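Of the protein chains in this complex, all but one are displayed in their positions.
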Amino acid sequence: MNSGRLSFLAGLVGMLLIGWVFFPSLLYQKEPQPLQFSHAVHTGEAVGMTCDNCHTFTADVRSMAIPRLSNCKECHSEVLGESEAEKRLVDEFVAHDREIPWRTYSRQPDNVYFSHIQHVQIAEIECERCHGSHGKSETLTDRQINRISGYSRNIEGQIIPGLRFKAWDRMKMDDCSDCHDERGASNSCLKCHK
Amino acid sequence: MSSALSRRNILKLAGGSALGFLLSPMPWKMLDDISIWTQNWSWIPKLRRGPVTHKYTSCTLCPNACRVNARMISETPVSLWGAPDPCVGHSYLCSVGLAGHHLAYHPSRVRNAHRFTATENGISSEQLSVEDAIAHIAKILHNIHVRPEEGEFALFDCRPHGMVSDIQQIFLSHVLGARYIVPDHHEGRFMRALMEMTEDPGQSYGLDFSRTRTLLSFGVSLFEGWGISPLVVEQFRSRREEFNIIQIDHHQSSSSIVADTHIAIKPGTEMALALGLAHVIVGERLYDPASAARAVDLKRNKPFSFMDLTRRFPPGRVASVTGIPEDVIVRTAREFASNRPATAIADDFAPAELIHSVWILNHLVGATGKNGSVVQKRPLPQPWKGAHRTPPTRLRNVPDHSLRLLMIDASAADTTVSWPDLRRKMRAENATIVLCSPYRPKRGESVDYLIPIHAPYETVRANPSGEYVATSAFQISTPLWSKSEEGCETWQILQRVVSASGAMTKEEFAQLEPEELLRLQCDAIFNSKRGTIHHPNNDETIPLGSVLSSGDFYATLMEGAAWSDDGVATSTNGRLFLMGKSTSSAQRFAESVLAFDNAGIDSNPSFPLLVVPVGEDVAARFGHVSPILSKIYQESDLKPRSRFAYLHHETARRFKLAAEQRVIIHSPHGATEAIVRCDSSVRPDTVQLSVSQLDAISPTRPRIINSYGGRVYTDQPIFVRIERARS
Amino acid sequence: MDSKFITRGLERTSLRNFSVWVLFWVVVLGFGLYGAYLCLAEGLNQTNMDNRFVFGLWIFLDLAIIAFGAGAFFTGLLLYILKRSEFTAVINSAVVIGLICYSGAVAVLAIDVGQPLRAWFTFWHPNAHSMLTEVTFCISCYLVVLAVEYMPILLKNRKLKERPSLLVFQHNLHKVIPVLAAIGVFLSFFHQGSLGGLYGVLKGRPFAFREGFGIWPSTFFLFVLSAAAIGPSFPLLTTSLVSKISRKKLVKPEVLQSLGRISGWLLLAYVLFKSVDTLVWINRTSPSLLFSPYEYYNQESFGTWILFAEIVVFGLVPALMLLTRKIREHRGWLITAGLLACAGIAVNRFVMTIQTLALPTLPFDPFLSYIPSWQEIATFIAVIAYGVLLYSFSFRYLTLFPQERDLNSLTR
Partner (left out) sequence: MKSIEISPSQYVMVIDADRCTGCGACMVACAIENNVAPAHPDATDRTGVTWMKVVKVSSGNNGDGKPACYLPLPCQQCAAETPCVTVCPQNAVEVDQQTGIVFQMSQRCLGCRYCMAACPYHARYFNWWDPEWPEGMEQTLNPDVAPRMRGVVEKCNFCHGRYQAARASAAEHGQASSDPVTYEPACAQACPTRAIKFGTPANNEQGVGDLVHSSSAFRLLPRLGTEPRVYYLSKHKWIRQMAQMEKETSTGEEVHG
């Protein structure tokens, strides 16, 4: 191989590497959750909770609430198990009555009007349709915020080229409108944008 | 060779990189993210999230005390709406009231006390704690107390109304030599003029338009601003078709546009028209027989009596004076006298003789003491009935250069006082003005101390109903923000200043707290066992008698309920004095009528145009109203603007002027610049200017009724000529 | 010093003179770019446009210079498709001017929109019904075509020609130029037309609204025709101007006269159609919307004279001048006629943009006036400076006029 072709390839490969590997890690700012939490333990057979045991509608019924400390306290007023995270929950938060500053993965931006009640109650869509297997997850991953757009990676899509294989891979507008199309719901801008 | 080779390799490397760049997600992701970034710029505010709740309170911006339904997100009000109000009968807010929740965030809001000192380079300001400011002022007050010859101490109440003013008056009575000053003109003057003409001295009156069929308005701002406006608008809203408005106006205001009939009158001749109408009513015997029987003057026929004076205003003469056709005058008189209940109204700021003449019309058609017109009402039960009060002094009656220390209560949103007039009352040297206001002084206001007080909706305020309302009412303006613990009210500052100065003669009020005062007021109402309570939550009205205790009553009011008094049976038998009850007032009226001469308002050939002044946009742009009112006053052309001179097309043609041309307006007193606007609604012999344009061309200061585009009165007519400005 | 870059046989002014000239325009460009920067950084509040006068100087400028840039496509049409080989003499210059006009217009458009960073949405979410979509697609494609057409001219530079690989590339490019020219003609037809359609479709603006054929209002065709009509006139003017400044003979007079004659015929046709269109509009289109056409001309400074000027003074008169052999053969008159024709098109574009917006539609709305701010004018000047610079460099280092060497050596 001559040196010209080699240089060309070096440029190509170098740039592909930067673009596919370094760029994504630079693009997102990682924000760790304040406390570890296993959805799997809670929804598993031993405990057997469902999503709406903790994620209830907010007072204005438009969103699902991130559980507050009072939800946790119902069971965890004292340490029940052996996990380190639970011990921290009791010591750092329950004992001081301090709310846990959870970092929300999938909060829609200000210009989107998303009403959970319309999707969950009226259209009867399963949580998994959009949130995937989050309810079965063992740990809480870091929230990743796009440094340019400010969006959470859960909304922009975990897969960097923006592809979607499963329904919950992305929560972009196209994904909403695809589902609306499938179900014959209106795709008018007005219905979801504010 | 090697250099050429490496250069070529660099090119190839660049080529490869370019291809790799395009095949990587980088450019596409960046393009996408950057456009998302433009949709979420960090300097665009983020929206609050939280549950929606509603709070009921009442608006304190004007004495009408409209009920307010505040939409709250996470304990912050995001919008205010009118709530059903059984006292006034309406459920809407005016444009200023709709944005009342912005006032806490007004750009000129202050949170610290300031001391201002005049320096060579203008005025410098220095922050200090409220305690320090109070200590400084207390020291001055102490000096006055010790050496009264240094000058007087006074409190200026920008809007004397309600419990706070009452407390201030009582409070000042315990400070030796203290004055309580009120503006020369303020709300309720029109209603109070009635006392001078009716028999029962202790009576108060209100306007009941609920059945009125004819409303004859002598230039009252029926649809712009405050005062009578809510009462009229409510009828307009609920029974437009049966409510006939005749608007007598010298320019085209909202009121004259919206009224059923607009009678365009030559400015300054309104009294002649009122007496002309009275002439027709008396001459054609259209008056109400019962009223005529009560009116003592209607039978007398001596020189300078009522009959003698009205005889001087036959329709023919009035037509030539006012510029209104004779048949219109006769027709209007007939309509007013026959389509009853009818009420005639004038502005609080109108000349005294006009107000008097307008009341004469009401007496003639039997409007006084009748449902659907002017009704008697019982005053609000007073908690400190026997308390000693410092009597109010009108600003113009305060001797010039007599005040050493003046505190100004500027808790009202709109102050109509003229600042130079106020300054003139201060001693030439060594005088101190303390402004108690939530906001920095406006342009042209020079004060020595500024002490911050609560903005609207930050504190509890007692809210009795306005002067015009037909029945007394009371509600409490509860704070929308919980943070309102800090800060205070003017009277509390006064309380602390006086306590610290040692000038207090009795300690009685030194310990009073606002909540205690409110409770006293509620006790007084509760003990009267009168009236009903309206609950906004369920829109229910219950009699006060069904409330168990004064404490419950207080709690209900704090939730946003309103108390309103029962109506009183109106008396119809007292005597009426058309010329005024006292000889001196009858004399004064007769003199002003006889002195009325149309020569005074005829134009002078070198100054052919009469100025019609109106309120202006400047007040809204720089005054203490929400900046969102820019929608009306800056971002649309709805209201008159201060840089324009409005002329009729004919006038413009006559003086060879064109729209948008720059002109100079000359009066015998000076000149000012403006831009011509043509408006067919302006009378051909007049030019419409705004108040601030008058400064240079008027010998006296105009009296502003409301500075947000409404009516303005001048003591003397101003005549001008207009010339094109040389560029 | 830079003589090894200059085409053999051509005489150019000294590098010093050229540097002074360039420096002057760079300063002007810098000033203009500052104005443009303000508009981008501070927002369009830097302009004197407003909610009623939503377009101003820039749109007028865009429409006008894109019409002037039509020389590139029309000369291409004459040369490559209609095989009028005499126009080889001006094709290079026309391409450069086209490139300048189009890239300048696109640059100004990028400043004119409120959110240039989102402008690519038009490609991603295009609205097929919008004339502006058509304009955006065609102009961006045509700009690429022009850039490719510029390549062989650039590669013919004496120094660049020394590299054999580039020579081959240049040669290959030459073979595709006729194809590109055909694409360019097609694209140009469409976007010149859609630029006309931009206003013609606005039923809410009865002053600009025109009936038409299918989706295209008559202004679509009038714009195409008028752009074609000054397609030859504008190169005629620029060539004369460059000739004057450089003090060189650049093309044979017959070429210019030939351009003038074609321009004349097309202009005559345009004036004819424009008159018919105007009559239809006055008597049918506008009255059917209850807008009396005469009221459009009631407003101060927009009297019927503007209609007369557009059609007669700047339309019929230059058309007849260009069709008169004697006038055409007189250099001064030929240029005057070309100037009048170009001015006529500028007036037409002015009327379509500025006058349309100045006229009220609501019966109680006032007539508006608008004077551009200095930032707008600066941006305008930046485009001119950019054009002068690009043209100056091209003229100095590239062969814009193949006849120049022969013509000037002949006289010597």
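We call the chains A, B and C, going by the order they appear; numbering starts again at 1 in every chain.
We adopt the following convention: a residue touches a chain if its C-beta (ideal position, glycine included) is under 8 Å from a C-beta of that chain, and two chains touch if they have at least 3 such contacts.
Only a predicted model underlies this, so the values are computations on that prediction, with no experimental measurement involved.
Novice: Given the contact rule set out at the top, which of the displayed chains would the hidden chain touch in the full complex?
Specialist: Taken over the complete structure, the missing chain's partners among displayed chains are A, B, C.
Novice: Touch as defined at the start, partner being the missing chain; which of B:E199, B:E335, B:E559 or B:D679 qualifies?
Specialist: Only one of B:E199, B:E335, B:E559 or B:D679 touches the chain omitted from view, namely B:D679.
Novice: Check each of B:I257, B:L594 or B:A671 against the chain that is not shown and name the one that touches it.
Specialist: Only one listed residue reaches the unshown chain, and that is B:I257.
Novice: Where the complex has a chain not shown, which of C:S85, C:N127, C:T304 or C:S409 is the residue touching it?
Specialist: C:N127
Novice: Kindly state which of the options B:I44, B:L176 or B:I542 is in contact with the chain not pictured.
Specialist: B:I44
Novice: Mind listing the subunit B residues that contact the chain we can't see here?
Specialist: Within subunit B, the residues touching the omitted chain are 38-39, 41, 43-45, 47-50, 73, 76-79, 81-82, 90, 92-95, 98-99, 101-102, 104-107, 223-224, 233, 236-237, 240, 252, 254, 256-258, 261-262, 626-632, 634-640, 646, 649, 677-681.
Novice: Touching residues of subunit C against the unshown chain: what are they?
Specialist: Looking at subunit C, the ones touching the missing chain are residues 43-45, 50-55, 112-116, 118-119, 121-122, 124-127, 129-133, 136, 198-199, 201-206, 288-292, 356-357, 361-366, 368.
Novice: In the complete complex, the non-displayed chain touches which residues of subunit A?
Specialist: For subunit A, the residues touching the absent chain are 60-62, 110-111, 113, 115, 117-118, 121-122, 186, 188-191, 193-194.
Quick note on the criterion: only the chains that are shown with their structure count from here on.
Novice: Chains as vertices, touching pairs as edges: which of line, ring, star, complete or other describes this one?
Specialist: The chain contacts form an open line.
Novice: Using mean C-alpha positions as chain centres, tell me how far subunit A is from subunit B in Å, no decimals.
Specialist: About 54 Å separates the centre of subunit A from that of subunit B.
Novice: Express in whole angstrom the distance between the two chain centres, defined as the mean CA positions of subunit A and subunit C.
Specialist: Result: the chain centres lie 53 Å from each other.
Novice: At least two other chains touched by the same residue of subunit B: list those residues.
Specialist: Each of 34, 37 in subunit B touches at least two other chains.
Novice: Tell me, which parts of subunit B touch subunit A in their complex?
Specialist: Residues 5, 8-10, 12-21, 23-26, 28-30, 32-34, 36-37, 39-40, 42, 46-47, 49-52 of subunit B touch subunit A in their complex.
Novice: Enumerate the contact residues on subunit B facing subunit C in the complex.
Specialist: 31, 34-35, 37-38
Novice: Spell out the residues on subunit C that touch subunit B in their complex, using ranges where they run on.
Specialist: 115, 117-118, 120-121
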